[in-house]
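Omission of a single protein chain aside, the complex is shown with its protein chains in their original locations.
Chains here go by letter, A, B and C, matching the order in which they are written, and residues are numbered from 1 within each.
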Amino acid sequence: MAPVATPFFFYLLSGIMLIGGILVITRKNPVHSALALIVTLLAQASIYLMLYAPFVAGVQIILYAGGIMVLFLFVIMLVSIDRSVRERQFNSQWVVGIIAATALGGLFVTVFIKGKEIFPEHALPMVENDNTQKIADLLYGAHTGQYMFAFEIASLLLLVAIIGAVVMAKKRI
Amino acid sequence: MGQIIQYIQSYLGSDQTPGAAGNMFWVLVYIMLVFTGLSVAVIAMNWLERKILAHMQVRLGPMRVGPHGLLQPIADAIKLLLKEDIMPAEADGLIFWVAPFVVVLAAFTTFVVVPFGPTHAITDMNIGILFMLGVSSLSVLGIVMAGWASNSHYPLIGALRSSAQMVSYEVAMGLAVVSAVLMTSLNAEGTGTLSMIGIVQAQQAQGEWFIFKFFPLGLIAFFIFAVAMVAETNRAPFDLAEAESELTAGFHTEYSGFRWSLFFLAEYSAMIAVSSIAVTLWLGGWLRPFPNLLSGTPWEQIFSVFPGVTFLFFAAMCFYNTVRMPKHPLFRVQTIGLAGFGVVLGLIGLILFVPAVSVRIQDIFWFAAKVSGFMYMYIWYRGTFPRYRFDQLMQMGWKVLLPMGLGVLILTAGVALLQPMIWHP
Amino acid sequence: MESMLHITTLHYLILGAALFLLGVIGVLTRRNVVIVLMSIELILNAVNLNLVAFSRMWGGLHGQVFAIFVITDAAAEAAVGLGILIAFFRNKETVNVDEVNLLKW
Partner (left out) sequence: MTEHNSSLSHLDLETPEKPFLDANELVINMGPQHPATHGVLRVILRLDGEKVLGLECVIGYLHRGVEKIGEHRTYTMFNPYVDRMDYVAAVSNGLGYCETVEKLLNVEAPPRAQYVRVILTELNRIASHQLWLGTHALDIGAITPLFYTFRDREEILKIYEKYCGARLTTHAFRIGGLQYETYTGFEKEVKNFLDFFRPKIDEYEELLTTNRIWVERTKNVGAISAQDCIALGVTGPVLRASGVKWDLRKAQPYANYKNFDFDIPIGQNGDTYDRYLVRMAEMRQSVRILDQAVGAIPEGPIMAKVPKVMKPTAGEVYHSIEAPKGELGYFIVSDGSTQPYRVRVRPPSFVNLQALDLMCRGQLVADVIAVIGTLDIVLGEVDR
């Protein structure tokens, strides 16, 4: 299923993403921020679909929107937010922060303008039908599994994170 | 004009889903069909649940609105739509407003990939089952939003409960699903599939439903999923989020009228959605019983009369009850109504006997029949089980179902690996 | 106009850069730890977008595989970060970054 009306959806989704991103960093209430972030993530999942990456899109929805963000909402509700909403929202070095970010943005713009030509005009053809199978091959195929070791390390990382989170959040161990 | 007709006709006779064929017109038609069918199913489910539960509890259930309460769901719907829509003064307006729509959207979007037949699905995604699990997990967000936005203790606790519950049971559910997906890879190429249609086709190719595959591994995985899906939809005995006696109504305590009915709609369509997953993964989806063993023309013909016979049976039940209606002028309208309903059912049944129709409708019929089995189980659970306590629920999810799921996954993988060496050297 | 309507890799990269900048601004200016963590998620997502866009550009899948690793990493980061947040909140009853100053002299 090839993407249809690509420019329209691209601009729609990137608009949603940018507005969502701005809301994330400007809202007073963390719950609103989290919901804006969820909207951003879902829009990004749709953009992955446009980029012929359905598996990444599925992982994005199930892990990010369905898992991590629920964790965020959970923690926000656990720590009382009534007080933090009324407090000052930005820290004391926010001017420096904005300047630094602007400098970074300027760097990006320069790089894009300079390096515009190195990107090919037309993307190479890609088949979507066996996307999942191909990714699986790369991850743990018998001969093609280049990322097998990285995969194992990632699972180890998750284990460490689980133990770390439990140790950190538990009152008494 | 001719081009449009040609575009519409070009899909007919295709062996793909409209989404896969890229035919926008038929995609829209299918979306409308699925949406209407789902709404009708929810309405029917509402009536059936009340009737079946009532008969389990030695009472009659709705009897007044329409013959045998048949019009009760419609009366309820009208009542809910006309009710005042109350929003608590301290509520977070926007989120309170959006939350029910998020839940409904999450529940309805899953049906994009549900295969009612080899071609009867809106689309066939390469990541079908992953998409379904992912989107159905989004309803957690709606629930948390509803509970938080109400700005009240009971909805908040209800929301936290149900989100914790759904996130926990998703893990066990995912493991059970993975073990079924693993079974699809037992073919010559050794590649499995996540596509919903592909999973059913794999069952057809392997000649058995995955519930019987590697007995009892498939059965255990199915059992894990069957428990987890009840928890996932917040139904009895896992309906802690809406435990009436403890939290009044859980996360939708502050909701009323139309928005409350959206939660109701979402709950029932989510039930149908998870049942569809179970049917697709373990019970052969749209396949009729014994598609390989009892194949050939005579068997095909025998099985093709089932849909019609079912509807005729329902029609006969209607007529039987028409005869049993009290012979009193006050009951005349109801008697005529019931007879009319019977006539409609009978006509549908007769239409289903037409070969051209029955060939197309058969898959959908078997799928719906299997899903209704699950729906009946849901009602049955509600009639017999007390409610789990929260910590017991968590214990069940993390300490029973999760290890079981891991064990089944590992064993399935092991058997799948060893099978060709032992049985087919 | 032609370049606007023909979506190329560059468009995705610009979108990614914009998201990245938003994330950086959030990390640098906000006080609330939860929102800082969410801004980090924004940054990671911007990176993911670039990876998948490059993967599309070269017609390979390595970028997508890498994006999956990044998502794994984000999950681990969120779990540990929120764990720290809970511990922090329990001790100081605040969620503001600039009040984490116990080791400051």
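The criterion applied here is as follows: a residue touches a chain if its C-beta (ideal position, glycine included) is under 8 Å from a C-beta of that chain, and two chains touch if they have at least 3 such contacts.
Predicted model only: the values in this text are computed from it and were never measured.
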Subject >> Absent-chain contact - pick from B:A236, B:V274 or B:A315 >> reply: B:A236
Original post:
Touching the left-out chain: which of B:V58, B:A356 or B:M421?
Top reply: B:V58
Original post:
Which residues does chain B use to touch the chain missing from this display?
Top reply: 53, 56-59, 153-154, 157, 236-237, 239-240, 243-246, 248, 382-392
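Quick note on the criterion: only the chains that are shown with their structure count from here on.
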Subject >> Chain centre separation (chain A, chain C; CA means) in Å >> reply: 6
**OP:** Give the residues of chain A that touch two or more other chains, as numbers and ranges in rising order.
**Re:** 55, 59, 67, 71, 131
Subject >> chain B-facing residues of chain A, complex >> reply: 1-2, 4, 31-32, 35, 38, 54-55, 57-59, 61-62, 65-67, 69-71, 73-74, 77, 128-133
Original post:
Which residues of chain C touch chain A in the complex?
Top reply: 4-15, 17-26, 28-32, 34-35, 37-39, 41-42, 45, 48-49, 52-53, 55-59, 61-62, 64-65, 67-69, 71-80, 82-87, 89-90, 94-98
**OP:** Spell out the residues on chain B that touch chain A in their complex, using ranges where they run on.
**Re:** 19-20, 22, 24, 92, 95, 123, 125-127, 130-131, 133-135, 137-138, 140-141, 144-145, 148, 156, 160, 163-164, 167, 170, 191-194
